[in-house]
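Yeah, one chain of the complex is gone here, protein chain that is, but the others are all in their spots.
In this document, chain identifiers A, B and C correspond to the written order of the chains, with residue numbering beginning at 1 in each.
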Amino acid sequence: MTSATILVRALRDPASATALDAAGWTALLTVARAESLIGTLAHRLADIPLPPAVSPTLADARASAETVGRQALWEAEMARRALAPLGVPVILLKGTAFAAAGLDPSIGRSIGDLDILVPREAIDQVESALKAAGWEWVKDDAYDDAYYRRWMHELPPLIHKDRDRMIDVHHTILPMTARQTPDAGALVSASIALPDGLRILAPADMIVHAACHLFADGDLAGGLRNLWDVDRLLRQFGNDPGFWSTLAERAALHEMERSVHLAMRLSAHLYGTPILQGAPRLTLFERLIVRRIQARDGWGRAPHPFTRLGFYIRSHWLRMPPTMLARHLWTKLRKR
Amino acid sequence: MSRHVAMLRVGPIAFRVGSAWKGPTDALRRLYAGYPVPAVPDFTVRLEPQKRWRRWIAPSVAIRGDYQFVGAAPLSLAHGLLAAEMGMNLQMALGLRRYLLLHASAVERDGRAVIMTGHSGAGKSTLAALLSERGWRFLGDEFVLVDLVTGQLRPFPRAVSLKNEAAAVMRAEGAGDRLLFSLDDTPKGRITYLRPDDAAIARMDETARPALILFPRFGDAQAVRLVGPAEVFVRLTQASTNYVTLGEPGFDALSALVRDLPARAIDYPDGDSAVALVERLWAELAR
Amino acid sequence: MTDQPNDDTAGPAFDARASRRGMLMLGAVSASMVVTIRPALAQTNVSVLACEIPVPDPARAGSFVAADGSLVEPNTPGAFPPAPRPLTGEEVKTILAGGPGPAGMDPQAAQAYTRYIEKLQNGMSGFTCYASLQNPRG
Partner (left out) sequence: MLWRADPPRARRLVALDGLSLIYHRPSGMTHVVAPPMPEILDALGEGPADVADIVSRLAARFDIADPADAEAVVSARLAELAERGLVFAA
């Protein structure tokens, strides 16, 4: 059950796809759809010769990604208009942030709900301004909103009454129940303004955020796309002066060293991200994760819901102390 | 891997249907015998047991695939063919980007087509099947595909799903030998699948120019009413599953269609009067 | 037209229109002069599928459901085993409205399952179904 390797290979080395036969193409397209990477793949393969049965599908995927990107930016603009009078920083997260800033992961990327980060103290104002502008609770009455507010890192999801689009308003990037406590204030104060006044996380924080998603639900779902984001961001920012030492500092500040370290190693293994010389030698645990992340057959099926392997990975991850290896890598990175 | 596989192309769209059971794919192969068999599909449909152990005990068929509907209820294995058809419809409805998709039926004559759309049960399927027995070429009974660049219709001649007594109407027309499967007690009542005639299948890659839009409604006394272009536009957006997703090319295609074509709503009490009405409006109006 | 899907959207406001002589009608304060096209999926066969909500989400299969709707370890005292079958949208609607749960289901368990459903987040199985109950679209 590891057909997703066909997708990883095509993303990493587009020319390799020219060797595929009909069955290979079928599996590649199916897996790419299932992993929400079809638009990304379509852009990666834009310049190689494609079989006539394949190119329309990839052209559709590019068109589709364009629509998705435009809609995401429009939702961001609607939120901007609703929140501008408050004068609080509004930070776009994930896919919408990549699209708004024109960052490499946004090319062909699928984007779901609009995720924004605002200072915790502004959350009530933000909530009422959004409601005044037509957003409403997805679940109105019976729902236990105290639970959400107390334990989650976001407001309960809101949906716009006319546009049917959801917004998630976060005040930090991990649930309050998580062991790590990212420094939300630092995320906000280091954020970067875009020309229209909306903001994005600083590059290093963006990578920390992408990494913390890998284990956020403990199920590694969407791992290939998540790591593709990490790969593209590291390639895009990796040559900026001081980037690697800033990344190390920010990962430490947000108590996410272990996640960031793991994300970098996995992304280097899967996508060849140039982080250190040579491909990393994976630990047994890391190999298990890689296997899990790529578990998808040629019909797009993931292995059956969370089996013991999943539980094992999760509990192992929760117990595992930062390893010597991690410290070693960080030390080297800081010196880069 | 799915144990049983059927591959088929309908007009410009190729499907791969995988099934945990033999029944649904066998039925598909019989219903669609002679349709082109593609090498690489546009869409994959999977018919799977809802739970693994339920492949054998009271099997319930979950409809999954490239695009799936999270809360979809499974069907019984006796309705496996319906599940396969719904799975293909779902891919079209949720995944198609290459054409503007209208939930409508269409028939063609002399290279020009009439598009018929309306609520489920308005009779658009039966009317298209009926017209195709009376000198028209059948283009499709469920989805009409409008080319985003040329505005031409691409035929999508799937098997016609006839509800309840519509099968008897088609039998009376002499199409009995193409009524291949009947499923009782489906969520939509009794469904009988009619295989399109040979010409519809042989000419599935031959486009047609849209010439008339009709909103048929079965049940009332015969009547014809003018439908204004803005209203036609809004109604067709509501009959399209991908209009909003297509963005500007969808707007261009649909606004051109609406601007250029005459449209009428027609009521009819029975098949004969419907056919007569279509012929009359065709002669008077078709562009 | 009386048989149209969009009667409610194409209201009398549209009778107001600019005449060719350059007269501009502004309409009434309370009238509406814009109809925005919304996605229309309900027209397809999707609509004949009654939606269902698995409890718990298959990704957490095996978890028990506590009275407050949270998912807990299997066999936690006071918590209920997974629902024997997914709940239908119709059943959830009934329970939410204070009505009885499905026949044969422990009422307290039904209540716990409903609490769980209320906490569904986007991306979890059944969310679309739940959201559509909350925001019925024509």
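Things to note:
What we mean here is this: contacts are C-beta pairs under 8 Å (C-beta built on N, C-alpha and C of every residue); 3 or more make two chains touch, one makes a residue touch a chain.
A quick note: this is a predicted structure, and the numbers were derived from the prediction, not measured.
Interchain touches from the omitted chain, evaluated on the whole complex, reach A, B, C.
Across A:Thr5, A:Thr67, A:Gln125 or A:Gln180, the single residue that touches the chain missing here is A:Thr67. The set of chain A residues touching the chain not shown comprises 67, 70-71, 73-74, 77-78, 81, 134, 162-163. Looking at chain C, the residues touching the absent chain are 13-14, 16-18, 21-37. Against the chain not shown here, chain B presents residues 228-230, 233-234, 237, 243-244, 247-248, 251-252, 255, 258-259.
Here, only the chains that are shown with their structure count from here on.
Taken as a contact graph, the chains are fully connected, with every chain touching every other chain.
Distance between chain centres (mean CA atoms), chain A to chain C: 28 Å. Chain contacts: chain B has residues 245 touching two or more partner chains.
Residues of chain A that touch chain C in their complex: 112-113, 138-140, 142-144, 147, 157, 159, 161-162, 164, 166, 217, 219, 221, 305-306. Per the touch definition, chain C reaches chain A in the complex via residues 36, 38-39, 58-61, 68-69, 96, 114-115, 118-119, 121-123, 130-131, 134-135. Contact residues of chain B toward chain C in the complex are 69-73, 86, 89-90, 93-94, 103, 118-120, 187-188, 215, 217, 225, 227, 230-231, 234-235, 237-241, 243-245, 265.
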